[in-house]
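Everything below concerns the one structure shown next.
Note that this complex is displayed minus one protein chain, with the remaining chains in position.
Each chain carries a letter (A, B and C) given by its place in the written order, and its residues are counted from 1.
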Amino acid sequence: MGFLDQFWQLTIDGLMVGSLYAVIALGYTLVYGVLQLINFAHSEVFMLGSFGGLFAARALLPDDGSVPGGLASVGLVAVGLGVGAICGGLAAFTLERVAYRPLRRRSAPRLAYLISAIGASLFAVNLAGKEFGRQNVDLPDLFHNGTVFTVFGADVSTQSLVIFAVAVAMLIGLDRLVAGTRLGQGIRAVAQDADTAVLMGVNVERIIIVTFVVGGLLAGAGGFLYAMTFNASYSMGFVPGVKAFTAAVLGGIGNVRGAMLGGLLLGLVESYGGYLFQASYKDVIAFLVLVAILMIRPSGLLGERLGRAA
Amino acid sequence: MSRVGAHRSGVPGARNPRADETAPGDLVVEARDLALRFGGVTSLDGVSLRQRRGEILAVIGPNGAGKTSLFNCLTGAYRPQQGSVTFWPQADRPTELVGRRPHAITRLGVARTFQNIRLFPALSALENVQIGTEVRQRYGPVGAILGLPHARRAERDGVRHALSLLDLVGLSHRTHELAASLPYGEQRRLEIARALGTEPSLLLLDEPAAGTNPAEKQDLAGLITRIAGTGVSVLLIEHDMRLVMSVATAVVVLNFGRVIAHGTPGEVQRDPAVIEAYLGVTDAEDTGGAAGGADVPAGRGAAARKDVR
Amino acid sequence: MRRRPLLGAIALATAVTLTAAACGSDSDGGSSADGKKTITIGFQGVLSGDSQQLGLNALYGVRTAIAEVNADASSPFQLKLVESDDGGSADQGPTAAQKLIDDSKVVAVVGPMFSGATKASEPAYTQAGLLSVSPSATAPALTTLGFKTFYRVIAPDTVQGKAAADYVAAVLQAKKVYSLDDKTEYGTGLSGVLEAELKAKGVAVTHDGINPTKDYTSEATKIIAAAPDVLYYSGYYPELALLSKALKDKGFTGKIASGDGSLDPQYVAQAGAAAAEGTYLTCPCGDANTDPKAAAFVASFKKVNKGAKPGTYSGEAYDATLALANVFKKLGTDVSRESVASAFGAVNFQGITKTVAFESTGEVKGSNVFIYQVKNGAITVLGNTSDLIKS
Partner (left out) sequence: MSTPPAGPPGTGGGAATVPLRIAGSPAGPAGSSGSAGSSGSAGSSGPAGGPARPAWHPSVLFAPARLRQLGALLLVGVLAAIVTGPTGNSDKPLQAAKDSIVDVRIVLYLGLAVALWVLLVLGAQLRGALERVSAPVRAPVGAAYGRRGGPIVLNLVLLAIAIVAPMVVSTAAQQSMVNDIGIYALLALGLNVVVGYAGLLDLGYIAFFAIGAYATAYFTSQTAMPWHAPFVLNPFFVFPIALILAALAGVILGAPTLRLRGDYLAIVTLGFGEIIHLVANNADNITNGARGAFGVPHLSIDLLGIDYKWGIDPLPYYYLLLVIIVVVMIAFGRLERSRIGRSWAAIREDEIAAEATGVATLRMKLLAFAIGASVSGFAGVLFASKQFFNPQSFSLQASFFVVAVVIFGGMGSRLGVVVGAVVLQGLAFYLRDKVPPADRYIYFGAIIVIMMIFRPQGLVPSRRRRREIQLVEEGIGAADSLGVAPTGGQR
């Protein structure tokens, strides 16, 4: 039962979790790229999206507790993702409007945003706890979970495959969005130089809100994916939020592809580290790797700048 | 751009004849064969330069010639890929500057100003200069917190020194005003005062006259001469040829990262390579400068943050 | 000048809300209608933060008991509750305790709940001579630290850990046990006793600890790779639920067992019946939800708490409160901090989780550890450990 025997299984576990980190990390990175602002309340966007998707899927599940199959499963996952994304988007929109925009208009110091975000986060977490209860909420299986195929003897379950595939699809979609569309162009322009972007006729306010919403959509959908395996609860956001933020920094904050790479890498490091050492040291290892990488590459693995990334 | 090649042929090995005659002990700084590249862009291409103690040496050249890059290499903001810079704080103490951090170089006695002014905008004029004067002070946090005698004495000396420098640059009436609230010309002078506060033996001025009016330019010329009179060597980047001609004792001309000429102001002005370099650049500002006409202020916005990143 | 009307509005609205809320919370209490004497007890527990649910479980248990006492016409007094939140942390413990101590009407306290908060709070209770009965603090050391007014209605980890080890070794016939704890004081305390006992019995033990996050996928891989006969988790049900899910997905074939922190119907709800099926749960208590005797408690709990079901520590808190009421009844008119503190040690009260009676140290008497198992999606009692081992 050495490490090498379990290597592939751990890799698959790590990639699944890492892809979720990556999806959340994108929200941090997008906002950071555009505003040079760490959106600490992003974890709550994730949490709210998660609840939204979970409730929607639960409402549509058959009452008898049977596990749906076939198209019904696909539909349920799609609905959950969609509703999760919408809730996340709405939450991000509201967050930007209420907690950030008024500050932006007052030229507040950057740290004021941090505190505003912490406040908004406290509010959202505890209100969610009050409304949805403080228990973890389980999302029953939406499809028959079994081994789809094996890689070097390691099982790949339907669940991890779905999560990984959807996450990767979202990552690629976002990458295309930023790299290839007019909207993406605007985002990159603002990220590079907001003042110049204004002169070029880019509506910066609009880009900012869109950036928040896009990050929220991803986080919301990611939240639903998360809830599929890990349940949802009012306090679920904090830990993955910190992890995703770490992932974003690891890859080079403000850099879309960096966030993806950072997320996957962090997932793997945790997975391997948790196996090799006592699992409660998992985070210690993850942070040590982060520090080591930043010592070697002070701007993260792929460097900064949303503008140049894609 | 065929002209470039033409200049290139003669220059690299060429030495300033006067400099060659100078005994090393007389030098304050010598740069040898500096090369600085950013990716594919070559900013300095084997620049050598010597400055005698007490001399006012002007570095001129068209925009993008590498003047500010040269400054950045001398002050440690950039590390050249090749070459060395020797600095003599005292005549018998040659010190290599390449590889040292900027603050260490400042402490050795090389101070600078910036092309786009970089004051501490929310501090008062006095505080700006004080930060310069305090470089040489040694007291630490304990001394500061306990108000130990040596700390208080140092503090007092620093203030006195700073006030005298403000007086020197003619800003005594602005002592307690915010740096950012001063008019442009005065900000330039404040920056010089701050640099002088570090008690340099070599002062690097990056376009001190940019954006100032003729009267201020005249004052500035007087100031530079006065500073040199106190024994401080001055290395000057300037576009305004009238100013250069009036204060500089020697001139080095850079173009495309190479030294294309050096000599006394008069010699340089007559140098055909220099004239060609300036005329070859269509930029009206530089042409005007070469012709000895009034300086056209460099576009602040464009120049902003260009010098050091 | 800029206008910020909306922001002003938000501020005002919040102010109004706050005031309204403040008024709302002040409106309860007062003297009872039928002129009965009112006795005030305090509750100190985890009412904020990540472990809030455990605090609410206990608080609801206390409220249920109080509602029952107050509804009882034969009761000579009415009970009133003062709540104090310590967030489960040592930092806030002294302040939370002091709040109850300052309220001179409070004659006894149910709480604190977590061992850390208990260690931080008890010196103050001892000094004030205010009785505190913890429904959930299981750290073995607590009764040895010189806290004079401290009692607990839950057996310490030592009792449960030992019994659990006996059961795992003797009945489940485990040769290889994977002992996992959640790195809380409760978890490490329990796993420490369990492991020592198992090793003494010659069972091979692998130890690991996790931080209570939510991602146990790789931990499941690790457990399966170790191929234990039994996994014993020392911690709380939300994590065990996720762990069970992950283990089921990966096809773990060993048995899963856990302690009283996981004895909660929520475990099954959160893990899903399929993943939870077959899990063994040990508890030095009778479980209110499964014990037929306690059906009345479950019903009244739901009634008092808007449909909420009893959870971990609900029963203990309920018992603690009723034991207090029992003492008040005995004391008659002389109910004061001193009298309650001195009389409580002699209480003998049949609760729903156990018989509440104390050693001189404040430790609850008796050490019956029951084994439960999830069968058909419901937690059912298998019996007393000692009986199960004999048979």
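Methods note: a residue touches a chain if its C-beta (ideal position, glycine included) is under 8 Å from a C-beta of that chain, and two chains touch if they have at least 3 such contacts.
It should be emphasised that the depicted structure is a prediction, and the values quoted were computed from it without experimental measurement.
Contacts of the undisplayed chain with the visible chains, over the whole complex, involve A, B, C. Listed residues C:G111, C:P135, C:G161 or C:G189: the one in touch with the omitted chain is C:G189. Contact with the omitted chain, checked across A:L122, A:V151 or A:I172, is made by A:L122.
The omitted chain makes contact with just one of the residues C:I39, C:V69, C:A120 or C:V153: C:A120. Contact with the chain not shown here comes from a single listed residue; of A:A72, A:A108 or A:A179, that residue is A:A108. By the touch rule set out above, chain A reaches the unshown chain at residues 32, 34-38, 48, 51, 55, 85-87, 89-91, 93-94, 97-99, 101-116, 118-127, 129-137, 181-183, 190, 194-195, 197-198, 201-210, 213-214, 217, 242, 245-246, 249, 253, 278, 280-281, 283-284, 287-288, 290-291, 294-295, 298-300. Taking the whole complex into account, chain C touches the unshown chain at residues 1-14, 16-18, 20-22, 24-25, 47-48, 52, 55-56, 83-85, 88-95, 98-99, 101-102, 115-116, 119-120, 123-124, 127, 139, 141, 145, 183-185, 187-189, 209, 211, 306-308.
Where chain B meets the omitted chain, the residues involved are 75, 77, 101-104, 106-107, 111-112, 114, 118-123, 127, 130-132, 134-135, 137, 139-141, 144-145, 147, 151, 154-155, 158, 178, 180, 194-195, 197-198, 308.
Keep in mind that, in the parts below, only the chains that are shown with their structure count from here on.
The touch graph of the protein chains shown belongs to none of the named shapes.
If each chain is reduced to the average of its C-alpha atoms, the one that sits nearest the average of all protein C-alpha atoms is A.
Taking the mean Cα position of each chain as its centre, B sits at the greatest distance from chain A.
Averaging Cα coordinates per chain places chain A and chain B 50 Å apart. Measuring from the averaged C-alpha position of chain A to that of chain C gives a distance of 34 Å.
Distance from the chain B centre to the chain C centre is 73 Å, each centre being the mean of its Cα atoms. The touching residues of chain A, counted against chain C in their complex, run 1, 5-6, 9-10, 13-14, 16-17, 65, 102, 105, 126, 129, 133-138, 140-141, 145, 155, 157, 159-160, 226, 229-231, 233, 235-236, 239-240, 270-271, 274-275, 278-280, 282-283. Against chain A, the residues of chain C that register as touching in their complex are 2, 4, 7, 48, 50, 52-53, 56, 183, 207-211, 213-215, 217-219, 221-222, 225-227, 238, 241-242, 245-246, 249-251, 266, 269-273.
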